[in-house]
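One chain of protein is taken out of this complex; the other chains stay put.
We just call them A and B in the order they show up, numbering each chain from 1.
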Amino acid sequence: MTEPLLSVRDLRVSYQVGRSFVHAVDGASFDIPKGSITGLVGESGCGKTTVARALTRVIADNAAITGGEILFEGRDLAKLPEREMNALRWRDIAFVPQSAMNSLDPVYTVEYQLGEVLRRRGGMDRRQARKRSEELFEMVGIDANRLNDYPHQFSGGMRQRVAIALALALNPKLIIADEPVTALDVIVQRQILDQLKELQVRLGLSVILVTHDISVVAYICDRTVVMYAGKVAESGTMQAALTAPSHPYTMGLRNAFPDLQGAASGVLTPIEGAPPNLANPPAGCRFKPRCPFALDVCGSEPPVVDVAPDHPVLCHRARESAALRIEAAKTETWMARA
Amino acid sequence: MPEIAAPAIIKPRRPNILARMFRTLRLPVNDPFAVAGLLIYLVFIATAVFADQITTHDPTEILYTPSYDLAADLRPGQDGFIMGTTSLGRDIFSQLVYGSRSALLIGVTAAFMVALIGSIIGLVAGYFGRLVDAVLMRLADIAFGIPFLPFVIVLAAFLQPSIWNVVIAMALVLWRDTARVIRSQVLTLRTRGYVEAARVAGSSDFKIIVRHIAPNILPLSFLYGSIAIGWAILTEASISFLGFGDPDSISWGYMLQDAFASQALAKQAYYWFVPPGICIILVVSAGFFITRGYENILFPKLNR
Partner (left out) sequence: MNIVTKKPEVLVSVHEARLHYQVGGAFAAMRGKSTVVKAVDGVTFDIRRGESVGLLGESGCGKTSMGRLLLKLEDTTGGSIHFDGEELGEVRRHRLKKFRSRAQLIFQNPFDAINPRFTIRATLSEPLENAGIPRSEREDRIIKALELVRLPEPEQFLDRYPHQLSGGQLQRVVMARALILQPEFVVADEPVSMLDVSVRAGVLNVFRDVRDRLGLTAIYISHDLALVRYVCERTIVMYLGRIMEDGPTEDIVHEPLHPYTKALVAAVPVPNPDQSHDPLPIGRGAPDPRNPPSGCVFRDRCPSAHARCASEVPQPRPVGSRLVACHLF
């Protein structure tokens, strides 16, 4: 594998809530190769959004990066002085927030908001900014005439396109998109994903797509990082993680999704239980309480096992994954525990 | 097969009704200012309740010195008058103590009426909407157009100067703020899923308002009620000072007016007009401290 664009090593992020600490991200490691789309998957509270925000160091007041490295082009973003980090945001790493409406100021036109970024951060003059804005709108598939519109005049999907245009404004190398299509209807969702993919290929971008929907990952991503309870359960190419999931959690997620291409009689199987409270996580493997394959050994910290090249899995039984997959495909396996 | 004893279902204690009401009120006990305000209130309430025991004289009685002279313009401490006497020979300390009584009566009744009328109108307008809302809110608009102090003066003069007429006049005007704010709160509450759920569950409008909506606006009515306390005391003081007050009841405003008319300032009788002034400031600001505490509870984001 060539030198990755971004390399996260043992990242730790903690929130202080009252007197206790919640370790939202507790030792996450993964690579983002150049020119790829990586899906960061997991249920709410698994730490995926916290990881995404930690990469740009835009985290809540009561949160702090407490350990690990974020290597981006030879620099460790976790330790970079705030001034340099600030110069890097938007220019090199841009963020597309989940709710585009909240990222746009309702009292200014979209052109003004784009222009402000281009002039302040990009050092462009008025005319250049106008030209670039038109270019950006054309890129994300909106008529340039609508530059003078206010955010509320756009539909949800259009606003998400505007948010992508904003992120692209300064030609970043990496775009981090937090659930960019979650709130959208299927048709709009598909159109935005197509647009994102097209831009990624055309501009040679790297994208981190934070999502809870493995269908979205299957549709657009090259790579997958599956998170559970603040740790990376499994990572690797999208093909590998979805066709040969090796962590029981990924197997469970796979079962829980309805598949329109599958047989009508298919039964969905939930993963019973809820993710652990991160203020007080269970000892050993954090998936143990919900895992149908848990053994006594799972009470100790699980190892990272490379089940295949470029496919690390955080599980005691990762070596048996082929056999477990067959078991996991059966509904009874998961119901027995409930 | 051995019989396994079924674990007894533990009936959890329901918190008693008083504790629940207390919780619903959400008294701001975490804010030091609010606690100070509550303490000031407590002191004044105690004073008002035990006024008969605390005072040394009848506040309206014209007093004489042991040498049968009119006890007028005596300095504090002279002849046993703790805070001296007025130009008409009345005990200032006793007046001050009884003043707390009328201040609290006015404050509490006005607050109660304002909160009650405003809340009911706000609830009804917000919940039922449409024509009901339109009519009530136009009434509120009219109330907003009424100049407050002149209206109270005219009404007090028209009916007859008594503290109850002041209270009524205040309630007639001040309900508008409460009603407006509560209405808008109800408008957002009405769209909450659980309100709709109660409708689907077959609950009547009355039940929905009482059970699901009113508890959420209660702290707001209290906020506006505690603002009204301050307003009421200030208003009564202003009206008494202007001479439209109730001549038969002793209030701090009346004391100020009396001191003013008797040229207490020229006589350098600070002991006469400073204490009632301080009392007004204390009680009114205590109200606003509590208000502040409520604001922090209701709108935690303002805190930053």
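Criterion: a contact is a pair of C-beta atoms (placed from the backbone, for glycine too) under 8 Å apart; a residue touches a chain by one contact, two chains touch by 3 or more.
If you're wondering where the values come from, they're calculated on a predicted model, not measured in any experiment.
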item: Selected from B:P66, B:G145 or B:G193 as touching the chain missing from the view; value: B:G193
item: Which residue of A:P97, A:G252 or A:P312 touches the chain not shown here; value: A:G252
item: Selected from B:R101, B:H212 or B:R292 as touching the chain missing from the view; value: B:H212
item: Interface with the undisplayed chain - residues on chain A; value: 43-44, 141, 155-158, 185-191, 194, 197, 212-216, 218-219, 238-239, 242-243, 252-261, 264, 267-272, 274, 338
item: Residue ranges of chain B at the interface with the undisplayed chain; value: 9, 12, 192-194, 196-204, 207, 211-212, 215-216
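Please note the rule applied: only the chains that are shown with their structure count from here on.
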item: Chain A-chain B separation of Cα centroids, rounded to whole Å; value: 54
